[in-house]
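One structure follows; several queries about it will come next.
Missing here is one protein chain; the remaining ones are kept as they sit in the complex.
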Amino acid sequence: MKKITLTVNGKKISVQVHPFARLLDVIREGLELTGTKEGCGEGECGACSVLLDGELVNSCLVPVLQANGKAILTVEGLSKKSLCPLQKSFMKCGGAQCGICTPGMLIASQALKKKKKRLSPKDIREGLAGNLCRCTGYSQIIESIQKSGGRT
Amino acid sequence: MRGYLPDYTFESANSLKEALSFCEAGAKPFAGGTDLMVLFEAGLLAPGKYLDISRLKELKGIKNSKTQVTLGALTTYSQIRNHLILTKQFPILGLASREVGALAIQNRGTIGGNIANASPAADFPPGLLVYDAKIQLISTKGIRTLDYNRFHLGYKKTELRQDELVLSVSLKPEFQKYHHFWRKVGNRRAQAISKTMMAGIAKTTKKTIQDIRIAFGSVGPTAARCYHVESFLKGKAINTQNIQEAKQLLSKDIHPIDDIRSTGKYRLRVSQNVLEEFLCGIG
Partner (left out) sequence: MSWVGKSALRKEGEKKLRGIAKYIDDISFEGMIYGTTVRSSTPRGILKKIEFLPGVNWDEFIKVTAQDIPGHNYVALIEKDQPFLAQEKINHPEEPVLLLAHANKHLLEKARKLVKLHVEPLPPVFNIEDSLSQKALVWGKNNIFKSYSIDRGDVETAFKKAFVIVEGTYETGAQEQLYIEPNGVLAIANPQEGVTVWGSMQCPYYVHKALLPLFDLPPDKVRVVQAETGGGFGGKEEYPSVICGHAALLAWKSGRPVKIIYDRMEDMVATTKRHPSKTKIKIGFDKSNKLIAMDIDFSIDGGAYATLSSVVLSRGTLHASGPYFCPNIKIRSRAVATNCPPHGAFRGFGAPQSIFALEKHLDLCAKKLNLDPAILRKSNLIKTGETLGCGQVIKEKVRISEVVERALQLSSYHKKRKLFLKHNSKGPLKKGIGLSVFMHGAGFTGSGETFLASIAAIRANEAGKLEVLTSNTEIGQGTNTIFSQMTADALKLDLKDIEVVQPDTSKVPNSGPTVASRTCMVVGKLVEQAAQDLKQKLISAQLLKEKYTRSEFLVACKRYRKEIGELKGISQYKAPPHVVWDEQKYQGDAYGAYAWAAYVAETTTDLRTFETVVDNFWAVQEVGKVINPTLARGQIIGGVAQGIGYALYEDVVWHEGKMVNNKMSNYIMPTTLDTPDIDVLFLELPYAYGGGGSKGIGELPLDGPAPAILNAMDFALDLELTQIPTTPERLMEKIERKTP
């Protein structure tokens, strides 16, 4: 066991965990932030997406030791009292159906928006290629991001 | 998640020197984790001591000079893909990086990890082979430099010794006058394990091939240069007859098999077509 310190959604937290534990499990079980999901256990579906020091990663593939001292953004960190513009747009445009891929989609979308102000549908499709959705067929997710405005 | 945590130890080294002595003592290096964690989660990662090398600054960075480009082993696909100079001098590396998995994988996967893991379907080896890269390996005993084309010995077997780490990969930026070609054929447009992949560069003068290097991945136990095809094409004119003969010769250089994803027959046929696409493009 090792003491790992993470800044999660702006809050500094320390946990005692096995250093090889998946960051996903530490987030879900250690920190009880269950918004980040497990869909495939091999980095294919993106349901476990988080931002690690601002970069999009699959948290099921990150051993927590490598996240030590770093900042993590999970879906819970996107909204405060009200939903963020991206979430509001997802609501309006039907970007979420069953919702299981949604946290990962939001995080991946957030990472995209931070990189580039004006996103074309092609940019969005490429940026979200690592996030699988079985419900929507993607169109309304792409529209949600396009219509979410410039702010993140 | 089928990995049993108590079977593993995982430590960070505070310095390269410390890391190398851990390696000497039998610890296995762990970089971005995009290969090893998949094994771990499937319950297939060999138990033991693992060493986190992700913070070693000596393994990071892309250094450019007029005569050499050096990529630290921890350079990620994203860093390569976004590096304007590198992708201009070595377009294949940029294209290969863009087609690995998807963004989240590209942010974590490293060139050192890709090479050392030595999957037959690894994305960097074909490009490194055609660019005549050199690889630097480091241990407590020092640094040794090898021609990259001597690094892969067989299926999942490399020159990398138990106590060594990949330090860097170096390339000479001398391919400005070449055509550069990259084609990865997978089972979908993203998050695809390749069925065949080709890196090709060629220098031509008036539709005659002065120099040509071709390497394929996913169609043999390791990525490999196609020396039969290359030696046939050197000095030849780019015409239909020569292209067809080059396609036929390809079966001497690549040995695709049937597996869970595809068939040997498909891989061979498509590899031949991809080779033809390259040759038509430089003609």
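The chains carry the letters A and B, assigned in the order they are written, with residues numbered from 1 in each.
Here is the rule we use: a contact is a pair of C-beta atoms (placed from the backbone, for glycine too) under 8 Å apart; a residue touches a chain by one contact, two chains touch by 3 or more.
Just so you know, these numbers come straight off a predicted model, no measurement behind them.
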| item | value |
| --- | --- |
| Contacting the left-out chain in the complete assembly, out of A:Val8, A:Leu31 or A:Ala47 | A:Ala47 |
| Residue numbers in chain B that touch the chain omitted from display | 1-6, 38, 42-43, 102, 185, 187-193, 260-263, 265-266, 269-270, 273-274, 276-277 |
| Interface with the unshown chain - residue positions in chain A | 28, 33-42, 44-45, 47, 74-76, 78-79, 83, 87, 90-94, 96-103, 106, 121, 124-126, 128-140, 142 |
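Here is the rule we use: only the chains that are shown with their structure count from here on.
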| item | value |
| --- | --- |
| Chain centre separation in whole Å, for chain B relative to chain A (CA means) | 29 |
| Chain A to chain B touching residues, read off their complex | 18-22, 25, 38, 41-44, 46, 49, 55-58, 60-63, 65-66, 68, 108, 111, 126-127, 129-132 |
| Chain B - residues contacting chain A, complex | 1, 3, 5-6, 8-12, 30, 33-34, 37-38, 40-42, 50, 52, 54, 78, 101-105, 107-108, 189-191 |
